[in-house]
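Before I ask anything, let me first share the structure, which is written out below as structure tokens.
Excerpt of the complex: some chains, original placement.
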């Protein structure tokens, strides 16, 4: 099994200054991440507030990450739109700007019509037309659509579909997909609370929002697992779980950005309709970071 | 109570020919609707596959409907984007092209963060910036977000928020919103299966996909209710319910477009990822239309 995707990828945030995208701050974040052992970067993911960005802003982010990433870091861009046609257009454009792979979220607006057949045809058409490999992206908590394991296994045979990022938290999916999929199809976890069990089930790695805040711990967890130190990996998993829960599930992107600010990265505020983190949330994240020994 | 919105509005479909928007076919549909007693048209609604259209295509649709609509027909445009900023930009643009009101769907991608406060600020900001009145659009089955009646009542006091379209099918919402909202705030139903009971609870009218197929029956239902013929209204409601269910809930836009084709309008195929209506669905709709005496 030769893996194209393995290890830990950071799902980057988009820094704003007074509401405008700040490419400078993004560059500074990337420079720090370049030293971290991360396998690569996801730009324009959910965590990047990609749904709140114009096409021009999106393009500038991909270009900048491409320029700033150190050699060997894989650049993955989120390129989904609700229609097949718009997704193809945008994927081509991002590939042209330097994205090396495209993460394509399932369409969700017409969720009751998103049958296995509809999803199968959508992904096949996008993969046919894309100059770069496609990763399927399953995130039912945002889309209301959950792609069936049998459809994923089928799509894994497409020469230009390279893997899946699954953020559902539905662990059984790993065990359903990995043994049925093509040998060169990589399963990437999207939920930071279950990286270790997912690796134990055969996942190749993870694309994580929490890796923005603690890239080193995430990489160490992965290395511990790969080298057979299950107990050490479990301790890290338990250690990062409360932070992951706070910055992903409870407080969302405002929480993650606050944690980044406290850890020396550029976080800042999200774009409305996302609200700034309220005082109570700041105290919770402060307490978690302090308990981890990351702030004093 | 002076109502700005009342009666039946058609939520227009977007005709495609070989995958491209056909403004000619749209014009022909509008010309037929102009004679129907409809109060106006929603362009770029969910039914228009607006999420599958480029900004340029969207603009051309609003312009065309504006040109073709007969005098007195209200033009409402769906203008929602996921961020406040993009929604404002697009609303202004559509207003400039001739939309007289903007229907703004709740953001949904970051649904776990869409608190009452977040939605309140989002709508207030959009309404502040919009040159045309705003209608709130509640459609939890597509967005995963349901706006609270108390938030709606609060927003109803904003001078530039004129009403709500509620497609949730949650009838209690009418009774919660109408007595608490500002007197000039209009409640419009979005679910064709419950127009009569909604009117009985104080709704001002309805914006309906099924009105594309049977505008005359929908208008007659409304007139019967307004003139106190409750039994006659109920018979029409029962009559259109199976068609509504088939073309909205079960088969979606592909089903509606097929029904339009059978009734002499331009329906055509939806854009992928929506699939063409399968044979079984065609037979079901055929059977319903035949049962209603609309096709032979």
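Just a few scattered comments:
Letters A and B mark the chains in the order given here, with residues in each chain numbered from 1 onward.
Everything below uses one rule, namely that contacts are C-beta pairs under 8 Å (C-beta built on N, C-alpha and C of every residue); 3 or more make two chains touch, one makes a residue touch a chain.
Computed from a predicted structure; not experimentally measured.
A single sequence accounts for all chains of the complex, and while 2 copies are shown, the assembly in the file contains 4.
We take it that only the chains that are shown with their structure count from here on.
Separating the CA-averaged centres of chain A and chain B is a span of 35 Å. Those residues of chain B lying in contact with chain A across their complex are 19, 46, 49, 51-54, 82-86, 107, 109-115, 117-119, 121-122, 125, 141-142, 144, 249, 252-254, 271-275.
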